[in-house]
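What follows is part of the complex, with its chains left where they were.
Per-chain residue numbering starts at 1, and chain names A and B are given in the order in which the chains are listed.
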C-alpha cells in the first residue's frame, strides 16, 4: 500500500470521466485559449450570425443593434399605451430620458468638474476615486498589485476604441471624463440641455465591448427546452422588458408604486445597478451586498439566505481580510477567499468568469412542475454538472451531487404543495364559491384578466378581489416556493425548512384547505336555508 | 460652443434661484457666522424668550428649567396615577432613580475607579477608553488628526463651566471622572447611597450646553401647521413623555412588557441611547447601527430600509474605510464617505449639523390624510426644499425633486388604502357586526376607550377585543403604512413595493374586505333563520 501503488491509484481516479472537479480545474489553469472573446458564449455569436474572430467594432455594432431593437426588447414593451412614465422614471431608464428643459447653455468638457464640484460634489468625488479619473495610475501599477490585471483591460478598451475609429493609432486614453459618457466618447463640448444623455448599457459597452457582450449573451443562453420561460429570460439583459410587460405593472394606476419595481428591473438599461456610479468600482461589484440591492426580500431572498448560510457567515467574519481588488479568477488563490460569494458561483462557469450570470440557471425564478418534471433532460443535467464542478472547488463531487439531489427533491416536494393548493383554489373558483365571487369580484385593470391567486392580487385590490386566500395562494406560488428553493439552493437550512419555505407553504396550504371546507360548509348551510324557505313558501 | 460661452452659461445657471444645491453648499463653506450658538435654531430662543447672545449659563438655566418642568413634559405624565415603575425602570429614567438602599458609605472621587475596577471592570475600561479619561490627550492632538476639532469642543466646555462658575478662570479640565457625572461637576466626595445620581440629559448638558440646547430645540421646531401632532412631537426631546402618555402603555397590567417600550423612549431622559456609556464615543454615535437600536422593526424599519438601499449597501461595503472620528461636516470631504448615513441626512440642515434631528420632518411617524392633504403648505414645502438640498450634495436637484414627488405620491397612495380600510372597519363597528361585538367585547384598560383597530389591540386582548381584523387594521395604520413610507423615504424599492409596505397594505385591505363580506353575509343568513323561526313560531 502507499508509495507508487498509491500514486497510480490516484492517477486512475483522476482519469475517471466522473471526476468533473479535476477536469474543470484543468480547464481553468490551462493557458488562455487562442479563441477570440473566450468569455462570450458561442450562443451569442450564433444568434447574431457572427464569426468568433469578429472585430470589436462589428461585435459592438451587432450587440448594440439588437439592444436598441424594439422588436427584441428595447423601449416600453407591448403595453406601452397603458402607462406613462413619471418624472423619476427617466432616471431609471435612459430610453425615457428627455433633455433637461432648463439648463440650456453650452459647456465644454472641462466645465463639468469645475461647476459640479460645487453643485453636486458627491458626483465629482466619486468619479475622482474611480479608475476613470486617472488611467495613467492604472498603467503605473506594479505587476504584483492585485489591480494590475486592469492594465490589460485598459489595453483592451483602447483596442476597442481603435477598432471603432474613436482612438487614433498610437494615441492613448488618460481619463474617462463626464462628457465621454454623458455626451459621447471623445466629445469635447455641447449644449447642456440638448446634448446631455443618461448613459445606458450600450454607452458603457462602447468601451467595454466584451463585458457588454457577455451580459447581452444572457438572451442567448437561456433557451428553456420546454418553454418554461420566454427565451432569454429571466435575465439581467431583458429585465426591464419583463417589468414593462408584466400586466399588473402596466395596468396599475399607482405609477409611483410601479416605479419601485422598475428601480430593480433597470439592469437591462444600465450597468450601474452593480457598478455604482460614479465610481463604478469592480471591487465593490464583487461584494455580495451589491447583489442584495435587488436580490432580497419576499419573493427571492437570496441575500438573506446567503448571509445566513455557512458561506455567508464566513464572508461576514473573514471577508474583511479578502482582497476585493483581485479579479474573481484569483478569489480562492491570491485573494484569500475562504468561502464563495454570489459572484464566484454565479459568474463562474467552467473556470471562466463573465457577466453572463445565467448559464447555470435551472430552477430560475419560479420552481414549477414543468421544471420539476424535466430535470432529467440534458439541458438541466448539463447545467447541474456545471454546478457540481463549481462546488467541487471546495467540496467533493459526491458531496455536491448529493446536495443537488437534495435541492431538486426538496424543491419538487415544495412544488407539490403548491399544486395541491392550486387544485383547491381552482375548485372554489370554478364553483364560484370564493368570498364575494358572485356579487363583488371586479376584474383587475387591463391588460390583466381575472383568475384565482393572480399575481395582480399582490399589488391591487378592489371589492372582493383578491380574497384572503387568493392572496395566500399568490404568496405560495410566487414567494414561498421561491424562498423554499432559494433557501435550499443557498444552503440555509433553517431558511428553507422552517423560517421561510416549507413551513410557510404548509401553513398556506392548511389555510386554503381550512377555507375550502368552511366555504363549502357555509354553502351547504345556505342551501338548507333556501330549502327551508322554499318549504315555508310552499306551505 | 464651449470656452467662455460655456462658462457664462454655467454662471447663469448658478445664479438661478432654483439652484438650491449650490446655495446650500455656499452656506456650508462660508466662514462661521458671527452669531452665537449658530447651530441652535431661532425657535428655541424665541420659545425661551432669550437673546441670541445669551451666556452659556443663562442658556443652560433656561433650557434645563424647561427640561425639568412637569408642566412641559418632565416626570411621569398625565396618567402617572395608573402605573408604578418596576425595579428596572429606574435605570431607564433618572427621574425614577432612587438612592441605593444598601451601599451606605462615604467615598471620595478617587475611590470609584479603585473599587469598580474589580467590581464592574466593564465600566472602568469603557471610561478609560473615553475622551473623558484623558483630556490632555485631546489637547495634544496634532492639527491634522481628524479628532482635532475636539480641542475646540473642550475649550467650549471649559467656557461653559466658567460661565456657570464651576471652573475658575485659568483653570483647565484634565478629566471628567465618575463623580463629576454621578455626584456633580467638580464634586470630590459623597455618600454612595445618598449622593449618587443617575445622570440625565441635563447632567450631560451642563458641560455640553450647545448640544443639549440643540436636542431640546426639537420641542420648538416641530410646529405642525394643521396640528397633525402635538407641538414638539414626535421628537427625541419629548419621547419619554410620549411613552408615558400612551394610553395602553399606562393602562396595561404587564409592566415588564411596557418597560420594553420605555427602553427606546428614554432618549428624552438620557444621552446614552446614542452615546453608549461609559465611552460616549462620537465616532460610534456616527454609525448607522446606533440609530438602529430604536429605529428598527415592525412599526418603523428605517435601519432595515437604509441597509438594503444603495446608500446602506455602500456603507456596508465601504464604511470600514471611512474616518468615523471626523466630524460630520467632513463626511463627504476628508472623512471619505461615498454614501450618506442616517446622521449625515438627518442631522444636517443647510450645511450645518446639530443634535436637532427633526428640522426636516414632514411625514413624521405617521403618514395620514391631514399630512397628505397639506403638502403644498409652505411648512411642508420649505422642508422639502431643505431635503432636496441635502440630496443635491450627490444627486442633481431635478433627480432629488422627482424622487420626492415619488415619495409623496407613493405615500399618499398608501394612505388612501388605509382610508379605504378605515371606512369598512367603521361600517362594521357602527353596525355592531365585528366578531363577538355584541356579546364579548370588553373595553381596553383605562385610560383607553374602545374603538375599532385601536392601538391598544396590538398589546392587549380580552374576549373578542381585538378581533382578527381589528388587529389587521391596527397593523395597517400604525405599521404597514409606516413601513411603506419608510421604504420610499429610504430608497429601498423592494421594501416599499413588495416585501413591506404596499403589498402588505393590499393584503390587509383585501382581508378586511373579505371579512366584511363574510360578516354581512353571515348576518343575512342569521336574519333568514330568525325569520324562519319566527314563521315557525307563528305556525
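Basically, a residue touches a chain if its C-beta (ideal position, glycine included) is under 8 Å from a C-beta of that chain, and two chains touch if they have at least 3 such contacts.
The model shown is predicted, which means the values in this text are computed figures rather than measured ones.
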| Where 2 copies are displayed, count of copies in the complete assembly | 3
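Here, only the chains that are shown with their structure count from here on.
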| request: Within their complex, state which residues of subunit B touch subunit A. | output: 1-3, 5-10, 12-14, 16, 18-19, 21-22, 25-26, 308-310, 313-314, 316-318, 320, 332, 338, 392-396, 398-399, 401-403, 405-406, 409-410, 413, 488, 493-499, 502-503, 506-507, 509-511, 513-515, 517-518, 525, 528-529, 532, 535, 539
| task | Would you pull the subunit A residues touching subunit B in the complex into a rising list? | result | 86-88, 90-91, 100, 102-103, 105-109, 111, 114-115, 118-123, 125-126, 129, 188-192, 254-257, 259-261, 263-264, 276, 279, 284, 287, 289-290, 292-294, 296-299, 320, 435-436, 439-440, 457-461, 463-468, 470-471, 525-526, 529, 532-533, 536, 539
